[in-house]
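Accompanying notes for the structure given below.
Here the complex is missing one protein chain, while the rest keep their positions.
After this line comes subunit A, so read on.
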Amino acid sequence: MAERILNGSEVVLQALADQGVEVVFGYPGGAVLPLYDEIFKQNRIRHVLVRHEQAAVHAAEGYARSTGKVGVVLVTSGPGATNAVTGLTDALMDSIPVVCLTGQVPTHLIGNDAFQEADTTGITRPCTKHNYLVKDPERLARTMHEAFHVASSGRPGPVVIDLPKDILVGKAPYLEPSQVQHRTYNPVVKGDRGQIEQALEMLASAKKPILYCGGGVINSGEQACKLLAEFTRTTGIPITLTLMGLGAYPASDKQHLGMLGMHGTYEANMAMHDCDVMFAVGARFDDRVTGNLDFFAPGSQKVQIDIDPSSINKNVPVDIGIVGDIGHVLEDMIKIWKAKQYKLDAQALDGWWKEIEGWREKHCLSYKQPKDVIKPQHVIRRVHALTRDRKTYITTDVGQHQMWAAQHFGFEHPYEWMTSGGLGTMGYGMPAALGVQVAHPDATVVCFTGDASIMMNIQECATMTQYRLPIKTVILNNRYMGMVRQWQQLLHGSRYSESYSETLPDFVKLSEAFGFTGMKCENPADLDDAIAKMLEIDGPVILDVAVDDKENCYPMIPSGKPHNEMLLGQETNGNEAIDSDEGMVLV
């Protein structure tokens, strides 16, 4: 095939188009002006102008998580690239496929402390899955295509391509995606059959089995989630999901025990603690999930299935580690389970479910909604109830409101729940919602945020207005950095050091200043009307809900404690000071 010679910017745009990219989230600057010029001249790829580069990455993450596609970011050199670092780290921790194009000073100036020069590949090396600095125009097209392959295959993650300005301006040959193959990077997708058989044999002999499933199932795709449901129903065993895994299995199903971990349900954590065979599927034994490792599921044999070999045996040694794509492995598991006519001991399983029902009776997520003050959990539940007949996507910020959203909003499908899990990035919610709404213009997108978190990317209100993105932002306003306050109450003798939101803006006026509707709700009796009105409005809305400022998020496994030493909060009105020096040093 004859080589097509284009200029560098044309190569970049052509590669994006050939990779199926529809939208780029970005912010211009000197080093990327040639690319912006090229964007101006075409109309295949849409550019969404955010108001801060961190938000560009979170928007791309929201886009990626709600579609299963790669999110694309474009930022300038120096400060543009350094501003993107938090977003990249967030995407790395949560395994979200993102390709981030960063401008760079011309190659002959690299290393000279040129204006807006930063060692972008150096800075982003530990916070990307991989990164490239393109110094040779011959490698430009290849690098673009390779980046999409690396970002989206295996365990997904962010990839940075640093583009010096002379490369964007100079001539470069174009290659089609089909002409590019990576020499060595080709992750394994099929699991080992022998290991799968061994694992199923172990499961078939279990008396107290449990499935513990995470974001890897969602990353594997919708088909993997369907297969997970089939496997779960075929075997009849209980399943619990991580924060990242919510939606991988329908929350309303009776086999689902709810989320596990630090703020997981009593039944999920007790079942994890007491199980005898655990299948960890696309989950990485994060410390928020395991609690104290010395006491984690002490009597259990463990099987772990993950596409990333480094996730296996990292925190918790397992008996069988199967490397492969969850979808492929589940497909084989179902086939083999049926072919070998495996069956669990029905009597034992029945006993196990009875035990679980006993734990369920604690109703660990229950709360009382009084007449005078709105409970934050209630807001989540009412938004859930009132959006049930719509296609709804939820994003959150970080803090108590995030955990309440995870606990109380029942997610039935994958791709509908976007939250910063691994990094816990305040300021994630609103920009992520931008990306989701851009991907799904007709869907309802709700961002649950806190009075502190919302201030961390509040500038994105302007982006909502500019693109008429009808995002519904609900602030669970407790006038505190609630999660910080809760830890201070429980671990630091109620010394509320710097965790009070002293001077909050008037969010109604603020919304109006940005050109959209702001609403306020303080009275429990008005809540449903306020939510309904918010959903009716054809445009962005910020709904500022004054909630109980003393409410704590329970259940809670304090850091350093085992699963079966969970605090439930209900009996004690939250006055359970945790007396443990060990807990104080942990995060």
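Here are some notes:
Note that in this section a residue touches a chain if its C-beta (ideal position, glycine included) is under 8 Å from a C-beta of that chain, and two chains touch if they have at least 3 such contacts; residues count from 1.
Keep this in mind: contacts and distances are computed from a predicted model.
According to its UniProt record, the chain left out of view corresponds to "Acetolactate synthase small subunit" among "Amino acid/amide ABC transporter ATP-binding protein 1, HAAT family", "Autoinducer 2 import system permease protein LsrD", "Xanthine dehydrogenase family protein subunit M" or "Acetolactate synthase small subunit".
Check A:310, A:494 or A:523 against the missing chain and you find that the one touching it is A:310. Screening A:183, A:354, A:371 or A:495 against the full complex identifies A:183 as the residue touching the chain left out. The chain not shown here is touched by just one of A:20, A:111, A:126 or A:194, and that residue is A:126. With the whole complex as reference, residues 121-122, 125-126, 129-131, 133, 135, 150, 182-185, 308-310, 312-314, 317 of subunit A touch the missing chain.
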